[in-house]
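Encoded as structure tokens, here's the structure I'll be asking about.
The other protein chains are all here in position, but one chain of the complex has been omitted.
Right, subunit A next:
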Amino acid sequence: MTKTEKIQRLAELTAGQESTSGASLWKEAARRLRSSKMALIGGAIILLFLIVAVIGPWIAPFSPTAQTWRDEVFANQGKFVNPRAENWFGLDHLGRDLFSRFLVGARQTLLVGVISTLIGLIVGALIGGISGAAATLGGDAGRRVDSVVMRFIDMMLALPSLLLAVSVAAVMGQSLTTVMIAVGVVQVPIFARLLRGSMLAQGGADYVLAARALGIRKRRIVLTQIVPNSLSPVIVQCTLTLATAIIEAAALSYLGLGNPDPAVPEWGVMLSTAQRFFDNAPLMAVFPAVGIIITALGFTLLGEAMREALDPKLRG
């Protein structure tokens, strides 16, 4: 056989062995995610939550703000109406239907969770991305930029997260936007550190060296080589952050830094209101609390499942 024939034969042999799947790592991760029970349960919880958040106001049996049973509640001072056939979750201190408030409140809760996570993700990823890019491909000057940025991030991390959120909220005044920003700011250093660390780990990889040897521009190496390979932990962190963001937003509302408008129901606000009547009507606190816990659990389950699906070591 001549050399060309030999190589041709080699090509034929290898062509025979392999299936022509062409599955990218993202596709494979999605496939693994679909077969994971944890992802399934987490996804189901989140889906339910999303549906409630979207159609809540329409399926709520009563108006969430109307004090329909005002006379009933005000008549028997100090005695709250527990769940009954008409009002599944009972009534609050102003004679409003708690079930309706719960359904309508889901939307605000979701909004707080998603937007504050987005704030944390976008700002944090920008800072971490710049820092990581500078550290991996920027040479000595880049490393200096990186260490300055990271010292700043370390300072943010050094503050207790709730204290940081409370200070932001205190400066900006009482509103839902404040809560979102405050919760988002707390997440910024976490995302920044995570993406930077991940990029640093990838920056030393052989394929980055190979890309440099090919003569690909640095900006392109960062965008097409380093960043896509550094995103997995960030994506996982997103789902986990959604869970903590909802809880932190609830905590801020509970501390009285949330939306002061009582007309807009939100689980965290409901929880903080219920606190005042906890001795007389403990069930009033239970429903929003359980709602927050289950939603957070759903996001956490999905996040854990995604972490496993995206881990290249578990690929099989």
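Everything that follows uses one rule, which is that a residue touches a chain if its C-beta (ideal position, glycine included) is under 8 Å from a C-beta of that chain, and two chains touch if they have at least 3 such contacts; residues count from 1.
Here, contacts and distances are computed from a predicted model.
Undergrad: For the complex's missing chain, which UniProt name, "LLM class flavin-dependent oxidoreductase", "Phosphoenolpyruvate carboxylase", "dihydrouracil dehydrogenase (NAD(+))" or "Dipeptide ABC transporter ATP-binding protein"?
TA: So the chain that does not appear here would be "Dipeptide ABC transporter ATP-binding protein", according to UniProt.
Undergrad: Consider the whole complex, including the chain that is not shown, and state which of A:Q225, A:T244, A:S272 or A:T300 touches that chain.
TA: Only one listed residue reaches the unshown chain, and that is A:Q225.
Undergrad: Which one touches the absent chain: A:L94, A:V145, A:A201 or A:I216?
TA: A:I216
Undergrad: Residues of subunit A in contact with the chain that isn't shown?
TA: So the residues of subunit A touching the unseen chain are 3, 7-8, 10-12, 14-15, 18, 20-26, 205-207, 209-217, 220, 224-225, 228-229, 312, 315.
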